[in-house]
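One structure coming up, written as C-alpha cells, with questions to follow.
For this depiction, one protein chain was excluded, whereas all remaining protein chains were kept in their positions.
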Amino acid sequence: MNESLGHIFVDAFLINNFVLCVFLGMCSFLGLSSKVSTAWRMGVSVIFVITVSAILSYGTNLILVAFHAEYLRLITYIVIIAATVQLTEMFIKKKSPELFRELGIYLPLITTNCAVLAVPLFQTARGYNLLQSTVFALAASGGYCMAMVLLALVRERTELSDVPSLARGTALTLVLASILSMAFMGFAGMGGGG
Amino acid sequence: MSGTTIIEVRTSPHLHGPMTVETIMRHVIYALLPIAAFFSWHFGLSAALLLAVTTAGCVLAEHTACRLSGKRSTVNDYSAAITGLLLGLTLPPGLPLWMAVVGCLVAILPGKLLFGGLGSNVFNPALVGRAFLQAAFPVAVTNYTPGLAANRFVEFIPSTWAVPLMKPAPLNDWLAKVAVDGFTGATPLAMQKFDHIYSELGPLLWGLGPGSLPGCLILLCGAYLVVRGMMDWRITASMIAGAAATGGIFHLVNPALYPDPVWVVFTGGLLLGATFMATDPVASPVTPRGMWIYGLLMGVLTVLIRNLGGLPEGVMYAILFGNALSPLIDRLTPPRPYGARKAQVPQ
Amino acid sequence: MKETAPNPFINGLWRQNPTFVQILGMCPTLAITNSVQNAIAMGLATAFVLICSNGLIAAIRKHVPKQVRIATYIAIIATAVTVTDYLVKAISISVYKALGPFIPLIVANCLVLERAEGFAAKKPVIPSMMDGAGMGLGFAFGLTCLGTVREVLGAGTFLGIHLFGPNFEPWVLFLLPPGGFISLAIWLLIFASYRERKDRRERARAALLTIQPAEVQS
Amino acid sequence: MNFFGAERFFGPKRLWRGIHVPEHKEQTAHLPIRRLPFPPLLIVPLSQHAGKPAKAIVHEGQEVVRGEPIAEADGFMSVPMHAPATGRVERIAPAPSAKGELTPAIYIRPYPGASQEVLYGAEQNIDQMTPAQVVAAVQATGVVGLGGAAFPTHVKLKVPEGKKIDTVVVNGCECEPYLTTDHRVMVEYPRQVLHGARIAMRAVGAERAVVGVEDNKPDALAALRAANGDRPGILIEAVAAKYPQGAEKMLVKVLLGREIPAGGLPADVGLAVFNVATLAQIGELLPDRQGLIERVVTIAGPAVSKPGNYLIPLGTPLRWALEQAGCTDQAVSVVLGGPMMGAAVGSFDIPLTKGVTGVLVLAKGGAYGEAQVFPCIHCAACVNVCPLQLDPSHLGLLARKDRYEEMETVYHLNDCFECGCCSYVCPAHIPLVQYFRVAKQMNRERKARS
Amino acid sequence: MTGATTKSAQMIRFLGFVSLLCGVLIVGAHITSQSRIRVNQEEILRESLAQLLPGMTRQVIYIVTPTGKLASAASGESGGKRIFAGFDAGGKFLGVVLEASERGYADVISAMYAYSPGSQTITGFSVLEMKETPGLGNKIGSDPDFLANFKALDTTHPVAAVKHGKKTNPWEIDAISGATISSRAVGRMLAASVQEMAPIIARHRDRIERGN
Partner (left out) sequence: MTEFLIAGGIMGAIGATLAAVLAFADKKLYVYEDPRIDEVEGLLPKANCGACGCAGCRAFAEKAVKGEIAPGKCTVNSAEGVAAVAALLQIDAGTEERRVARLACAGGPHVARHRALYIGLPTCRAAALVNGGAKGCSWGCLGLGDCERVCTFQAIHMSGHSLPVVNEPLCTACGDCVEVCPKQLFSLHAVSHRLWVACRNMADGAQAEADCEVACTACGRCAVDAPGGLIQIVNNLAVIDYGRNSLASPVPTQRCPTGAIVWFEKDQGPLRGPEAKRITRQSPLPVRAADLPTQRATSSYEGMHS
C-alpha cells in the first residue's frame, strides 16, 4: 500500500499508538513511568534504538529477501536489536558515566521491549520502503515516548494525593493507562473515512 | 465562662475569607439546576429520572465506598452530586438506567476514589464515567431520541427500563408513535458530519435539537458562577475561542464540509464541556497562563476530532486529553515570581 | 530475600506469578486476552518457548562468554520462537491469525529473557525447564484470568459459549485496549485486597509476639 | 474580580494581586493615642529586634532612670535598650517570649508613681552630622523597624557598598485589618514623620522621599500634606487599599514600578523603605539623643472592651495591657500584630516589645481553622492572589508530602513572605502558610546540617 | 570474569557457532512444517471461497499482470491482483472471487467478495482481516442482515452504503446501525474494486469461465 508519510506518522503516533492502542512495550510502560525524568530518558533511548535498528533491519531484510531466507527475519532482527542496545550501552558508559548511571538499568530492558521488535516486523509486513520505515519508526517510538511521559506526569500527580493503599502501585497505573487509552480512542478514525 | 476560657493558639492568618469548598460546590449545583430542568422539560420523564439516578447513584456510590473502607463519608462536599448531574446531562435521555448506574460506579470508584477522593483525581470523573459508557455501550450512548415528544411527561422512553445487563428493546415502534416526521436519531452534529445536513442554528442556541443542550442557558449559568467568583472564566473563554478559531479555519478551507464557527460552538457538548467540565478545578492547571493554554488546546482538539476523526463529537476526548496534559501544562507555565527579573536600577 | 529454594514450578505458577506478582510479559497479557481461547493459546505458546529456551540455555550456560551472553540468549529464544511460530501455523491457521503478530513478539517478551538471565543461566537443565514450565503455566493462568473477565463482560461468552442469552448487551470496552488495562487492574485489586487482609492478620499476630518496650511505667 | 486587571487603570495606584479583607479599622481609627500607666513590673528582653541581642550593662539591684541605656548594642547588627521607667533592676533572668522560648530579659520594678516624663538625653544638631554619624546616632536611639519586622533601622540607613539610593519610601499603608497605630501616628505626629523622613534622606543621600498611604486614611493624608506644605523633596501619594499593599515589595512596585529582586534588598533598586512610625520615632528622638522606650500599640479586636491606640512602655507585660484595655468573656485568642500576619500567644506573661504593632483579642467564631479542612481542589484561588506570584497550590501539595527541597528549588518557597493571602482565600481551608513555615524551617535545618 | 580475559576470537567463534546452530534449527523447522502450512493455507482459502460460492469444489487462480493481462497463477507470475474462479463438482462456472481492501474505522479492512460476471452482481462478501470495533464495526463480517445486502448487489451503478433502514436501490448497502463508518468503508471498497476489476473480467470472461 502506498501510504503517505504524514499518514504513517499520525497513524503510528496517535491513532494506533503503540503503547495505548496496540499494547506494545507494556512492561517498561508500566514499570518505568513513575518519574517523568526516567520516563523521558527511557523514551528517548527507545526512539534512538528503534530508529537505528529499524534502518538496520531494513537493510538486513533486503539481504534475506535476496537469499530467499525470509524465515530468518525474526532471529536476525532481534539479534540486531540486541547488538544495537549493547553497543549503545557500552558507548554511553564510556562517554557519559552520569547518563549511564541514570539509564544503565533501563538499557538492557530495551532489548526485551516488544515495541522495539515490533517496528521492524511491522514495517516488513506492511512493505514500507526505507523512508516510510524511518518515519514509521520515529512515529512509533515517538508515540511510545509520549505515552510514557504522559503516564509519568499523571503518576507524579497522584503522588501528591492520598491514594488508598489498596490501589497504590500497578493497579492505579493501570487505571490511569486505561483512562489515557480511552482518551486516545477519540483519535480513532482520524484519517479514516467519515 | 471567664474563669474557664481556654486560650487557643493558631497560626496566621487569623481571618478567613467567606469561600469554602462546600459553598463552591453547592453553587455549582445551583448553576446546573436550570440546565437540568431544561433537560427534563425537553425530554420528559425519562430524562428527569436519568438525572435523578445518576445524581443519586454517584452520591450513594461515594457514601457507600467511604463507609466500606472505614472512612468518614465525603458526600457532604457535594462534589459527587455534581459528578452525577454532569454525567446525566451528557447521556442520552433514553439510556437504560442500569447503564447509567454503571457509569456512576465507574465515575466515582476508579474515576475519583481510587485516586484518593476529592481533589486527587487526575481526570474529570464524570467524563471518565461517560467515556467508559461510550466505549462499553457505543450504540446505546449515541442513540438519541427526539425532544419535545408529545407524551414525554406521561410515558418513559421504553429503553430506560431495559433489564440490567440486557440490550434495550429496539425503539422503532415507540419512535414511530412519537417521532416527528423524518427523525433519524442522529444528533445535529452527526447529521452534519455524516450526511452534511445542517440543522437550523436558531433552535440550537436554545438547545432544541435532539441531544442538544441550551447553549445560551449554559453560558448564563456559567456567568453566574464566574460573577460569584467560584469559577475561572479563562478556561471557558479560551476553549470556546480555540474551537471557534479552529472551526473557522476549517470552514474557510472547505465551507461545504466544515461548519462555521458559531455552529461549532453551539452544537454538541462544547458549551457544557467548556463551561462546567473543562473548568473542573481539580483536573485543570492552576497557573494563569496554563489555563489559557489548556483551554485553547482542548478547543482545538475538539474541532480536530470532530472534523477529522471518526466520531461526530470530540469534547469528551479533548477534555480527557487536556486533563492528562494539565500536569505538564502546570509544569511548563510556572508564574513568574515577583522579583525574578533582573534588578533594574535606575541610576 | 529469603534463600529457601522453593519448588521452581510452584514458584512460577503462584508465588512469583509473572502476571500478577512480577508484572512481566505485559504486552501479550493485555493484547491477546480478549478471548479465553486466545489467552490459553498464547499462554501455552509462551510456556513452550520458555521450556525450550530455558532448557537450551541451561545446557550451554557454562560456555557462554560474558560479552555475548545476551546476544546468545536472544538468538536461542528467537530460534525457539520461530519454531513455535511454524508449529502454530502448522497446527491451526485460525489460531495463528488470532495470535497475530504476538507470536514473533514472544522473543521480546521480557519474561522469557528474564527467566533466561535470572534462572536458566545459573541452574541445571532440569530445574530450568521446570522453572520454564512453572512460569509459562503461571503466565497462561494469568492470561486466562484476564481473558475470562474480558470475554465474559465483553462478549457475554466463555470459550465461545453464551452465558447470558442472546439479549446480553456486551461491554464492548472490555474487548478494546482500555478494557485490557482495566481487567488487569481489577485482578490486581482483588489480589491486593486479599494480600492486605492477610498482612493485617499477620501483623496482628506479630504484634502479639513482639515485646513492646513498656512506656515509662506510672 | 480581576477582569484583565482593568481596574488598575482607574483610581489611585493599585496592587494587582492581593486581597480585600474587611478592615475593621473603625474600632480604633478615630481614637487618639493614650498613654498606658506603668505596670508593676517591666520585663525588657535583650532581644527585641532582628540581629544580635543587646548586652546588659546594668546589674541586679541597680537603680535606673527612664530613658537611660540599660543594655548596649553587641556589634553593628544590634541596638541598645533603654529603661522604660525609673525604678530598680530586680533581676536579669530568662523571661517567656512570643516565640515560646525563654529569652534573657532585664526585670525592672518601676517606683510607684514614677514620672512618665523622659529626663534623660541631650540635644544634638543633626544638620551638622555626616551620614555615618547619623547612622551611629540612630543606632544609639535603639530604634528598629516599627512596622513589624523590628529590623535595626540604622542598618538600613547605611547604604551598602557600591549601591546608590535615590528615593526613601515611607510606608504608611498599614494594610493589616484592625491596626491603626501608623494611622494615628500620621494624624497626630505628621511633623515627626516628615522630619524622620528628611533625616533618612540625609543618611542615605536620597533626593526624594515618597510617602505611600492607603486611600482609606484620608485624614492621615491630609495631615501629612498639611505638615509638608509645599516643601519639595517629599511626595505624599495615595494608594488604593488592598492587602498586602504595605509590604515593601508591593509598595515599591506600586509607587515606583520597581521590583525588588528575589532574595535582594530595596537597596538593590535604589530604595530604602521605612515605616512611618519608625521615622516618627527617629524624628522625635534623634534631636534629643533619647532612646526608644515606648511605642504605639493598637489594642483591638471583637473581644476588647476598651479598644484604642495605647502608648505603652516597652516591656509592659501583655497581661497588664489587656487588663487596661479589658477583654470581654468572648475572648478566645490573643494575637500580637495584625490578624493576617500576627502571632497568637499562649501565655500572657510575655512582654510587649519593639516589634509589636497591635494586640488583637479575637472572639469565638469567624476565626481561621474553624471550618473543615478539605483537600486542595486546585481552584487556583491562591495562585490568583499571591502577591509574589508564587504557586501556593503546588507548594501546599508538596509540603503535605514533606517534599521540602523541591518546594525551594522548583517553586520558590523562599520568596514567600507569609502574607497569608493564600490561606485567607483557600476554600479548602488548607493552612498553607503554616506548611510553608515548617518547610522553610526544615530546609534551613537541612542546609545547616550539610 | 572481566572483559579483557575473554579472547575475541573465542567470542566470535562461540556466537558464530550458536547462530549457525540456530539458523539450522530454524530452517529445519521451516522445511518440515512448510508443506503442512501450505496445505493448511490452501484449505483455508478453499473454505473461504466455498463460503462465497456455495457448492464450489475447484478453483482456478488468475493473476492480473501490471499490463492488465491475465496470467495463470501456476505460471509463477506473482505480484498482481488475484482472481479466483470457482467451479462446482460438475465443472460448472459459479463466479469469481475478488480481494479488496479499504481503510475502515480503526484500520484497514481486507475482504473477499464473490462477483458474478454474468449478472454483474455481487453475490457474497466475507471479511479476511479487520480491526473494527468488536460488537460494532466487526459486525460487517457477521451480521446476517448486513451480509444479506450481498445476495445480489447491483454493480451497474456505483455501490454505496446508506444509513440503516434507508436502502431503496439495488446498488445500495443497508448500513449497520452504529457502524455506519465501517459499512461505508465496505461500500467504498466494493465500488472501487468493481470499477477496477469488472472491465478486466469482462475482457477475459471466456477464458475465466472456461477455467484455463
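Letters are used for the chains, namely A, B, C, D and E, taken in the order the chains are written, and counting of residues starts over at 1 for each.
The rule we apply is simple: contacts are C-beta pairs under 8 Å (C-beta built on N, C-alpha and C of every residue); 3 or more make two chains touch, one makes a residue touch a chain.
Just so you know, these numbers come straight off a predicted model, no measurement behind them.
S.K.: What shown chains come into contact with the chain that's not displayed?
M.R.: Its contacts among the visible chains are A, B, C, D, E.
S.K.: Determine which one of E:30, E:139, E:163 or E:204 touches the chain that has been left out.
M.R.: Result: among the candidates, E:30 touches the missing chain.
S.K.: Sort through D:101, D:127, D:161 or D:230 and give me the one touching the missing partner chain.
M.R.: Within the whole complex, the residue contacting the unshown chain is D:101.
S.K.: Just name the one of D:245, D:275, D:353 or D:434 that touches the chain not displayed here.
M.R.: From the options D:245, D:275, D:353 or D:434, the contact with the absent chain belongs to D:434.
S.K.: Have a look at D:120, D:320 or D:411 and name the one touching the chain we're not showing.
M.R.: If we include the chain that is not displayed, D:320 is the one touching it.
S.K.: Any idea which of A:21, A:72 or A:163 touches the chain not displayed?
M.R.: Of the listed residues, the one touching the omitted chain is A:72.
S.K.: Quickly run down the residues of chain D that touch the omitted chain.
M.R.: Chain D touches the missing chain through residues 39-41, 98-102, 305, 317, 319-320, 322-323, 326-329, 331, 334, 343-349, 369, 402, 431, 434-435, 437-438, 441-442, 445, 449.
S.K.: Write the list of chain E residues that the hidden chain touches.
M.R.: Residues touching the hidden chain, for chain E, are 1-4, 8, 11-20, 22-24, 26-28, 30-31.
S.K.: Give me the chain A residues in contact with the hidden chain, please.
M.R.: Those residues of chain A that touch the unshown chain are 63-64, 67-69, 71-72, 75-76, 79-80, 83, 86-87, 90-91, 93-94, 97.
Following the convention adopted for this analysis, only the chains that are shown with their structure count from here on.
S.K.: If you apply the touch rule, which chains end up adjacent to both chain B and chain E?
M.R.: Common contact partners of chain B and chain E, which must touch each of the two, are A, C.
S.K.: Give me the step distance from chain D to chain E, shortest route via touching chains only.
M.R.: Step count on the best path from chain D to chain E: 2.
S.K.: Going by the touch criterion at the top, tell me which pair is linked by more C-beta contacts: B-D or A-E.
M.R.: Between the two chain pairs, B-D has more contacting C-beta pairs.
S.K.: Taking each chain's centre as the mean of its C-alpha atoms, give the chain farthest from chain D.
M.R.: Taking each chain's C-alpha mean as its centre, the farthest from chain D is E.
S.K.: At least two other chains touched by the same residue of chain D: list those residues.
M.R.: 375
S.K.: Please output the residue numbers of chain C that touch at least 2 other chains, ranges allowed.
M.R.: 71, 75, 78-79, 82, 172, 176, 178-179, 182, 185
S.K.: Every pair of chains that touch: which are they?
M.R.: A-B, A-C, A-D, A-E, B-C, B-D, B-E, C-E
S.K.: Note which residues of chain D are touching chain A in the complex, please.
M.R.: Within the complex, chain D touches chain A at residues 375, 397-398, 400-401.
S.K.: Taking the touch rule as given, give the residues of chain B at its contact with chain D in the complex, in rising order.
M.R.: Residues 1-2, 5-17, 19-24, 77, 116-120, 226-227, 229, 232, 281-288, 291, 330, 334-347.
S.K.: In the complex formed with chain E, which residues of chain A make contact?
M.R.: 1, 16, 71-72, 75, 79, 188-189, 191-194
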